[in-house]
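With one protein chain withheld, the remaining protein chains of the complex are depicted in position.
All chains are identified by letter, namely A and B, in their written order; residue positions are counted from 1 within each chain.
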Amino acid sequence: MNGLHPLAWWAWAMALALAAARAPGVWAVTAVLAGVVLVVAVRAGEAPMARLFPAYLLLGVAIVVARVLFHVLVGIKPPGPVLLDLPTVRGPDWAVGVHLLGPVTTTGLATAAAAGFQLATLVVCFGAASALADPRRALRAVPGAVHRLGTAVVIAVSVTPQIATAAATVRRAQRLRGRPERGWRAVRATAMPVFTDALDRSLALAASMDARGFARSTGPRDRLTGPVLAGALVALALGAYGLLAGPAGVGSVVALLAGTAAATAALVLAGRRVHRTRYRPDRWGGPETRVAASGALAAVLALLGPRLGDERAGLVALLVLAAAAAPALGGLTAAPGAGPRLALPEAAR
Amino acid sequence: MTQAPARTPARPAERTGRRRVRPGVRTGVALALASVVGAVAFAWPLLLRPEGPLVQAEATPVLLAGVLVVVLLVTAVALDDGTLDAKAVAVLGLLAAVGSVLRPLSAGTAGVELVFLTIVLGGRVLGPAFGFALGSTTLVASALLTGGVGPWLPYQMLGASWVGLGAGLLPRRVRGRAEVAMLAGYGAVASVVYGLAMDFSFWPFAVGLGTGLSFVPGDALGANLHRFAVYVAATSLGWDVGRAVTTVVGLALLGAPALRALRRTAARARFAPGGTPGDTPDEGAVQGARTALATTRRPRHADAHDEG
Partner (left out) sequence: MTALLLDRVGVTYPGAATPTLRDVTLAVPEGELCLVVGPTGSGKSTLLRAACGLVPHFTGGTLTGRVVVAGRDTRDHLPRDLADVVGVVGQDPAAGFVTGTVEDELAYAMEQLGVPPATMRTRVEQVLDLLGLASVRGRALADLSGGEQQRVAIGSVLTAGPRVLLLDEPTSALDPAAAEEVLAALTRLVHDLGLTVVVAEHRLERVVQYADHVVVVRPDGTVVDGDPERMLADVAGAPPIVELGRWAGWVPLPLSVRDARRRAAGLRADLGHLAPPAPEDAPAVAATLLRARGVHVHHGSGPVGRPLWRTARPGAVVHAVRGVDLEVGAGEVVAVMGRNGAGKSSLLWALSGAGRRSAGAVAVAADAGGISPGAPDGTAAGEAVLDPAAVAPDEARRHVALVPHDPAALLFRERVADELADADADARPGAAAAVLAEPAALAVQLAARPRVLLLDEPTRGLDYPAKRRLTALLRRHAADGGAVVVSSHDVEFVAETADRVVVLAGGEVVADGPAARVLTASPTFAPQVARVLHPVPVLTVDALRRALGAAS
């Protein structure tokens, strides 16, 4: 199983999302977008989720288009050079009395498009993380404290295609009965055998798991974990509320960080009870650190950008692009034997 | 499986096993607190004050999604204690798989409706904590398989988990047709509320702050809600209603046999909390062992102990 640790890609992508959200101008946002697309194009390769990335790009386009449309339809138009002189229609009173349409100015349009573009880039960063981070490795890296729920997710992911096939088989078999039911009876006739079969499978699966030693936690129940969990939640609640409502920004951020730290502590504490080893644990190595660092660098540059002044916006954008796209270079310069760095099917070798 | 309390001695573990995964205190507290944070995250525009640091950031839901990820992780740690044994995990996984199959079937209509069927049914039969876990697990599994992960996923997970939690909290004694009707009604309400909640939390994200239908921080609550209502009516009301209708129809059609199948499985599974042999002995082991020992010593009572 090749490729990087999924957390590395997520760290990189989230840092870039932060950069896009706080970017000082359209050029910086474009730089982030370009960097993201470049890296995905070079590194995604045969990843199972790589096919979905174009859908995210389309979603981004849709967000921009939606913003522009909303602006044209119901936006409060700022003054400026008029692009489209549409009549102002006053909406009915039950509909808030909003002013529909109205003269569309370039300023307004540009602002709306820019805001949409920023959010679209944000979404594309998430898409890049989905495409690059291998979900198989992510599922194997589930920490011990939540390994039962993690196992449930693994089971769900493994069994879903079989259930889909079973549904097709049942549908086919119903035809053998000579009366392919129509309408609601068809739904019942197809769904119930599949459902009961899934439930029977679950018990057989459980027997197999049990007989192989599943959930053999042999430590005393920890008295500390509960309060730590509660504390983490309280801190998160306070931090989120403070960030939204209160003036004290720093305090809220501290509360959020404290909550996260407490959550990590609870994870470790609860994980100590679980005696379980990993077959091939994922290592966080040099490449992972480099990828995460490049994302962090891009974020820092974007945050510091405004301090350098507007005239340097182009330079800032270029630097952001360089930092964001750095992982792509890793793919290009990798040794021939090492990439595309995802497991090929044995049969294809 | 019907109970036969008169024939078995008064050891509660020996009666027909609990069908629900009973949560401990820790889990209850965690779920309550998590719901508080969730409420903050969903209703964040209402809490926004003009002097707050985030008032200009339309990407707030993304930040709050990050907070929700930590919250969900914490809740997962609270849920993932000794009460989940192999059977509970397997049933959870399989029900999540069924939900993941249902999800892309409704593609073209916002794609989430049918998922609530399994979540509501699972929560009803197996309890509120299980329902909560089922909601999250189904959404995660289906995201990994089909949808990919986006900033809306933690919101969807929490929303679906609440649907499962609510289904588990409905009155227990209702059975038969009334039960199906109650679940269908609950499903309809839950679908609409889910849709509204998702719309609300992503409202500024979708529309921005400078339109006639936008949220205006600091404005009167009534005016903001009015604008929200118009926004919903204009954009996603059709989807929300469609989702509600599909859920109701699905529950009406499949509710009764599915409930029976689930209850049968739960009875066969007889979820017994699997603690550690150290402090709280595993009830399943105890009842199995006790039964075996008891009947070995008093073989003539073997017939009376057939529940086990």
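Simple rule for what comes next: a contact is a pair of C-beta atoms (placed from the backbone, for glycine too) under 8 Å apart; a residue touches a chain by one contact, two chains touch by 3 or more.
Computed from a predicted structure; not experimentally measured.
Across A:Ala41, A:Ala207, A:Leu224 or A:Leu304, the single residue that touches the chain missing here is A:Ala207. Touch with the chain omitted from the figure is made, among A:Ala215, A:Ala240, A:Leu301 or A:Leu321, by A:Ala215.
Within the complete assembly, A:Ile155 is the residue of A:Ala17, A:Val64 or A:Ile155 that touches the hidden chain. Summary of contacts with the chain left out: across A:His5, A:Arg67, A:Arg136 or A:Arg273, the touching residue is A:Arg136. Considering the full assembly, A:Ala173 is the residue among A:Ala62, A:Ala173 or A:Leu224 that touches the omitted chain.
Residues of chain A that touch the chain left out of view are 48, 135-136, 140, 151, 154-155, 157-158, 160-162, 164-170, 172-180, 188-189, 192-193, 197, 201, 204-216, 275-281, 343, 345-348.
The rule is short, and it goes like this: only the chains that are shown with their structure count from here on.
Averaging Cα coordinates per chain places chain A and chain B 21 Å apart. Of all residues in chain B, only 25-26, 29-30, 33-34, 36-37, 40-41, 44, 47-49, 51-54, 57-60, 62-64, 66-67, 70-71, 73-74, 76-82, 84-87, 89-98, 100-101, 133, 136-138, 140-141, 144-145, 147-151, 205-208, 210-213, 226-227, 230, 249, 253-254, 257-258, 261-262, 264-265, 268-269, 274-280 touch chain A in the complex they form. The part of chain A that touches chain B in the complex is made up of residues 14, 17, 21, 49, 52, 55-56, 63, 66-67, 70-71, 74-76, 78, 91, 95-96, 98-100, 108, 111-112, 115-116, 118-119, 122-123, 126-127, 129-131, 135, 139, 145-149, 151-157, 159-160, 163-164, 167, 184, 187-188, 191-192, 194-196, 198-203, 205-207, 209-210, 214-215, 217-221, 225-226, 229-230, 232-234, 236-237, 239-241, 243-247, 249, 252, 256, 259-260, 263, 266-267, 270.
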